[in-house]
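Sharing a structure here in structure tokens format.
For this depiction, one protein chain was excluded, whereas all remaining protein chains were kept in their positions.
Note that the chains take the letters A, B and C in the order they are written out, and that residue 1 is the start of every chain.
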Amino acid sequence: MKSKFPKLAADLASVSRGFYQRGWVLGTSGNFSAVLSREPLRLAITSSSVDKGELAADHILQIDESGDVLEGGGRPSAETLLHLAVVRLRGAGAVLHTHSVWSNILSDAYAADGGFSIEGYEMLKGLEGVSTHEHREWLPIIENSQDMSRLARSVEDALRRRPDAHGFLLRRHGLYTWGKDLAEAKRHVEILEFLLEVLGRKHCALK
Amino acid sequence: MKSKFPKLAADLASVSRGFYQRGWVLGTSGNFSAVLSREPLRLAITSSSVDKGELAADHILQIDESGDVLEGGGRPSAETLLHLAVVRLRGAGAVLHTHSVWSNILSDAYAADGGFSIEGYEMLKGLEGVSTHEHREWLPIIENSQDMSRLARSVEDALRRRPDAHGFLLRRHGLYTWGKDLAEAKRHVEILEFLLEVLGRKHCALK
Amino acid sequence: MKSKFPKLAADLASVSRGFYQRGWVLGTSGNFSAVLSREPLRLAITSSSVDKGELAADHILQIDESGDVLEGGGRPSAETLLHLAVVRLRGAGAVLHTHSVWSNILSDAYAADGGFSIEGYEMLKGLEGVSTHEHREWLPIIENSQDMSRLARSVEDALRRRPDAHGFLLRRHGLYTWGKDLAEAKRHVEILEFLLEVLGRKHCALK
Partner (left out) sequence: MKSKFPKLAADLASVSRGFYQRGWVLGTSGNFSAVLSREPLRLAITSSSVDKGELAADHILQIDESGDVLEGGGRPSAETLLHLAVVRLRGAGAVLHTHSVWSNILSDAYAADGGFSIEGYEMLKGLEGVSTHEHREWLPIIENSQDMSRLARSVEDALRRRPDAHGFLLRRHGLYTWGKDLAEAKRHVEILEFLLEVLGRKHCALK
């Protein structure tokens, strides 16, 4: 287990700096995790309030299944409970959370519907298990909250109600997505952020 | 022939990383090829499902005229048949396929018309054989499909109906363009993506 | 005191180049300062009319509480009085001023209201002292002027009227924000610029 930590921490830091360049994790927003082991559950996770453009491997903590820090300095992200919920319910190997302009706009615009569907785009095929652009992806929107236990329960409910969802939005907050490993989770971020931008801009561009 | 492969593979990888920075090939989308020889036909082509921001020369395969891999590991892109169709019908030396936000929006908005024209822009002069901004470029839109043989036939039909076209759009999918060599194909991507952005934004900006 | 100057100057230059990449300080616009000491008051501040993409540590001056240069070549920014006003009234350790597209558009659109509020976004939590997205941030808009003494008084008035504000806009000019240190001020720039972009785009995207 220990041997996986330095490599995963470096990979998380690299993903972080790339997302920062795209403006998806400005102002210390966003947090990222990857599973180090399942039995017992151990996560590598970004520490709280770090500049994501300068994230380095030593800003990554190792935590246990309760979110307690086993290795590394600093506090784990306030949203650690959400990461743990996704890992448990989806068997994810990595969980990535971004704050983009378009996720903020669309999560607010469709909040009353509890989510929205994305359908007919080739880019959807990059989501794990999707083999055609005719796929209909439902992206749940969860009302934001500062009560992390309550928010974690809302996330768990949404994940159970939508077993096929590849991600979800927190309203006026951002995107959560995941994958069996960090590369897949990164791919899912790029795909969903791309599709959010397409949906956001198309209303403007042509009517 | 062998001597051309390492250089072309490195050049394809360099183009790929540049397009990734612009957000044109997110989420492992997009694929790129260049002709190594014509008799027999040999292509250097990106392998499937690679992160285009980390594409390296060893992610490039050598394939024959049937799309079978002669050198390199991994599967060739699922859209290899489209690359081969463009090479054969246009005599192209390189074929580049990008997934941009604006190509997704415009290929959908004008799908019922089967394409749209771009006219009057100086940037059009960068397209091979175009010597004035008064040029009228028709950009065909082809309905997307997961049946690659059928999609390849649709592409061939479009290329034959529009012998002057410098590229085409797959609906809600992306842009294909090509050139006599990689530099010309890259230039065509930049020109067409630029013009798509102009057309997409102008509806919004001023009315 | 002298020992802090080289490090702060290098940090200011690094922040400057990052903001330039994002297009927030084009055309030599923008200016940045950080407090070297409070008794007596000493500021490190960018010299006037420097390309912010090429800002180096030796473009940073040391000034006293009147804005007179103690160390370094060049003139201090014409807006030095505004920096000094923020430092005095807010106890700020760093003051950053950017010129973004969205701050120009929104500071003009809401000028008649004297400002606008931003409410309900998770990103607000990155502002110092804010612990919930339910926070309502009022961003004052101050009419622009070339009379720096008058503009400094307008800024002081706005800061006194809105003791909780984390920044303000100069109309058709740009954003001022600050923090207890440079890292916090940089975070505040990113957060407020992000939120300005969200507000600016949402009018367009969905209606």
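Operating definition for what follows: a contact is a pair of C-beta atoms (placed from the backbone, for glycine too) under 8 Å apart; a residue touches a chain by one contact, two chains touch by 3 or more.
In this text, all values refer to a predicted model and were calculated from it rather than measured experimentally.
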item: In the full complex, displayed partners of the excluded chain; value: B, C
item: Given C:13, C:170 or C:185, the one touching the chain that is not displayed; value: C:170
item: Of C:89, C:109 or C:183, the one touching the omitted chain in the full complex; value: C:109
item: Footprint left on chain B by the chain that the document does not show; value: 18, 22, 120-123, 126, 131-134, 183, 186-188, 190-191, 193-194, 197-198, 201-202, 204-207
item: Touching residues (missing chain, whole complex) on chain C; value: 23, 26-29, 51, 53, 99, 101-102, 104-106, 108-109, 144, 146, 170, 172-174, 200-201, 203-204
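Everything that follows uses one rule, which is that only the chains that are shown with their structure count from here on.
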item: Innermost chain, where centres are averages of C-alpha coordinates; value: A
item: Proportion of interface numbers common to chain A and chain C (over half same, under half different); value: different
item: Chain B and chain C, separation of their C-alpha mean positions in angstrom; value: 44
item: Rounded Å distance, chain A centre to chain C centre (Cα mean); value: 31
item: Sequence positions of chain A contacting 2 or more other chains; value: 201, 204
